[in-house]
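Read through the structure below, which is laid out as structure tokens, and then see the notes.
Only one protein chain is missing from this complex, and each of the others stays in its spot.
Here the chain labels run A and B in written order, and each chain numbers its own residues starting at 1.
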Amino acid sequence: MKTLIIIRENAHSWLRDTFPGQHPLLVRICNKSFLEFLFDFSIIAGAREVRIVSDGDMAEIRDFCHDGGRWGLNISYATIQKSDTITQINNKNRRFYAAERIIVLDNLLFIEFNKNESYTEYLASSHVGMLLSNGQGSVYLDGADQQSILEQCGSSPHISIPELGSLPEYFRLSAEILRQGSRYILPGYSNEDGCYIGRNVVIHKGVEIKKPVIIGNNVQIMPGCVIGPEAVIGSTVIIDRESLVTGSIVMHNTFVGEQLEVKNKIASGNRLMDPATGASLQLVDAHLLSEITSEGTVYEGIVRRLVHVLAALLLFIAQLLPYLFLRPFVGEPVAGGTGHEHKTAQLFNRLSLDRFPQLFRVFSGSLRLIGSQPAVFRYAETEEWPENEMDARIVEQFCTLHSHPFGDIPLLLKALLNRKESKIAAS
Amino acid sequence: MTPVRNYLIDTSFSSLPVAVLFLNGRLDASNCSEVHSVFSELLRQSTSIVLDCTELEFLDSSGLGAIVSSLRKAIEAGGDLRLSGLSNNVALLFELTKAQRLFSIYNDSTAAVASFNPLKPE
Partner (left out) sequence: MKISSKKLGDYTILSLSGILNASSAPQLKSYLEETDFSGSLIIDLELVDFLDSSGLGILVGIARRKKAANEILKLANLNDRVKKVFEITQAYTLFDIYDEVNAAAE
């Protein structure tokens, strides 16, 4: 038994709007990403080989899952086109299928199941075809029907796919998962039912915890707070003194100020949402509600800037005299070049003198010397083959991925030498 | 940008002129002092005040503070400050800070004004 997870990029836009900057399947519910709950189901179903296919960007998923070793899974990836049907997806992943039964999770965020029940027999004995569908996504059984096992299974374990197309539905599902905590594997230590607490959680004196509650890692609950019932607190959260969090979700990386009341709401960073009314407020008062950010790496940015400024300086020195000499003969500087131009203008562009004035912006720090747009020279100009913007972007993504500050120098030289045929406009 | 559009005195209840102050746009740290001054002026004319927030798009803690202190002044003067037309978004701030417990809140200014009428049966 194997699992195929189909992720369609244009689905779950409501989730992208509510929790921007995250892949929908990596959004957490009860402190565990949707994807991990699907992995749990896969394991319960007896499938340790998982293939994730998508018609969109999988970089974040890959970064999170890698090869699946963390969950004892073997995860592989493949791309599909937006227009591909289940049959075409089957064809494109034939080698993965390899004559086994495949549970296809198509465009699903969540499956309701019970870890204490048995699913292997049930799935092995069900017919190939649609098992469950809710209009948004489906559970589909593909591969071979094994005649010998069919019709042998009498049990019908609980399995369903909830409607999950809006924030109120997310809110409702979250509360349900927490209430029925024993059905799922929820993160955190629980020495009693209905109370899950993560690592490095400091609960100060005088704090009341009312079940059911789930708290993530690296959380501080200051004195006098009341948490719960039905509170989901993510990781890296601080709830300041005397505040109340009940019937609510406080997402990771959130600071909740003191003497506040978070009741039946969702707090995420500095955003407060009311699932009942659809209201959403971005708070500007950090002492009330704000995001807790982790320090990023500033180092690489500084080195790159330095390298670019130095290279621009060298280029400036090399180009200064030719520029002053040729500029009067050229009139208005023109980007790119066509055959109809005056010979001087051609030479002007060939030597990249049309970019000379932009060097000043590199010195002032407002422009990169070379990179994806905007930059004095685009990564796309290092290659001859790009014919349109899409091609240019392919090259730029490649260079950005493999780039590091010092690597920009050879790319710059490549771009300078490549000037004669560039069909791509500058910035 | 001024947060106060205008105000009017509603005299439909002859014995009790109710002042209605219309908030407009953003009320934040940069302009909440205006509310303080307009309000003090208004208190001289009536201690029954309705703050209509239908056109209020954004409120931060300074703006909320100005509204709460206005309530305090009204109560000290023997009157009351009531709110109307709170949008769902702005209401969130009141709920978070528990400020909604301090006020009587109505859907629209007419209802808020009517609430001051001592003859109105409950």
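Quick note on the criterion: a residue touches a chain if its C-beta (ideal position, glycine included) is under 8 Å from a C-beta of that chain, and two chains touch if they have at least 3 such contacts.
Predicted model, so just to flag it, every value in this text is computed and none were measured.
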{"item": "Missing chain: touched chains present in the view", "value": "A"}
{"item": "Residue of A:1, A:35, A:58 or A:103 touching the missing chain in the full complex", "value": "A:58"}
{"item": "Omitted-chain contact residue, chosen from A:94, A:205 or A:343", "value": "A:94"}
{"item": "Residues of chain A in contact with the chain not shown", "value": "55, 57-59, 62, 76-79, 81, 91-96, 382-387, 391, 393-395, 397-399, 401"}
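By definition in this document, only the chains that are shown with their structure count from here on.
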{"item": "Chain A-touching residues of chain B, taken from the complex the two chains share", "value": "28, 60-61, 87-93, 95-98"}
{"item": "Parts of chain A lying in touch with chain B, wherever the complex brings them together", "value": "259-263, 265, 272, 274, 277-281, 283-285, 287-289"}
